[in-house]
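Pasting a structure here, questions to come.
Just one protein chain is left out here, and the rest sit where they should.
And now, subunit A:
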Amino acid sequence: MKALLELSNVGMKFDTPKGTFEALKDVNLKIDSGEFVSLIGHSGCGKSTVLNIVAGLLQATDGGVILDKHEVTEPGPERAVVFQNHSLLPWLTSFENVELAVKQVFKKTKSKAEIRDWVEHNLELVHMAHAMHKKPDEISGGMKQRVGIARALAMQPQVLLMDEPFGALDALTRAHLQDSLMEIHAQLGTTVIMITHDVDEAVLLSDRIVMMTNGPSATIGEILEVKLPRPRDRLALADDPTFVRCRQQVLQFLYEKQRKVEPLPKRESPKAEADRKRA
């Protein structure tokens, strides 16, 4: 089977006053339809850059991204993004936020009633039907993120891109949302790329975990396949040998192979840090 999404030799260079800074180099990745892939790595390693390139919000300076035989050149609803801080329009209710997306994507193919039903359906999917007509200010952080997910799902994307979607949430809310996300993934079979910092989250949710090396010139270090049967249950998995081994491997990658020392109190520039490493 041919991959749905293919990143080939993706590289990213930024021009800075101190010269060119190479953030990413030679990122190669193939993702199959229906797969759930996590990107994990230390902060500043370019995970978000990879995701933004797939989203089309950034243009890679080398290589390219192909989704379903088409090269990605600009953002679009077939690559819906769930942003870290929900990014709901604060002046619209949850319903209106999702409706804005649905109207934009389906205005030619769906009738008014169908649009309304589809908005409601997607809010029900994330268990937000009860707060449909509340504005973002009136609901909790977890609920906002649910609405953000509903908005992305309602676009019926070929790939769902999630940029640390649960990063700003407390542990309990995060667990709830992870369960919801697994449920939705099982139900819809959406292809998902998710950035995360959280090792447990990555192992619990993913089919594959893509581990990235530290920048500059960050690239994919290792890819770990998580061979756990679905549906997965967080309690049962806690001492499942496969789960524990996967978790171990990711932790080893992050804290032994790609150990990152953050100098305190002053942060060094990426270049100075690289020089120090070489020495």
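Simple rule for what comes next: contacts are C-beta pairs under 8 Å (C-beta built on N, C-alpha and C of every residue); 3 or more make two chains touch, one makes a residue touch a chain; residues count from 1.
Note that contacts and distances are computed from a predicted model.
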{"item": "From \"Nitrate ABC transporter permease\", \"Anti-sigma K factor RskA C-terminal domain-containing protein\", \"Acyl-CoA dehydrogenase\" or \"Phosphonate C-P lyase system protein PhnH\", the hidden chain's UniProt protein name", "value": "\"Nitrate ABC transporter permease\""}
{"item": "Contact partner of the left-out chain, one of A:A3, A:L57 or A:L188", "value": "A:L57"}
{"item": "Residue of A:G11, A:G44 or A:P77 in touch with the missing chain, whole complex considered", "value": "A:P77"}
{"item": "Touching residues (missing chain, whole complex) on subunit A", "value": "55-57, 74-77, 79-81, 83, 85, 87, 89-91, 100-101, 104-105, 135, 155"}
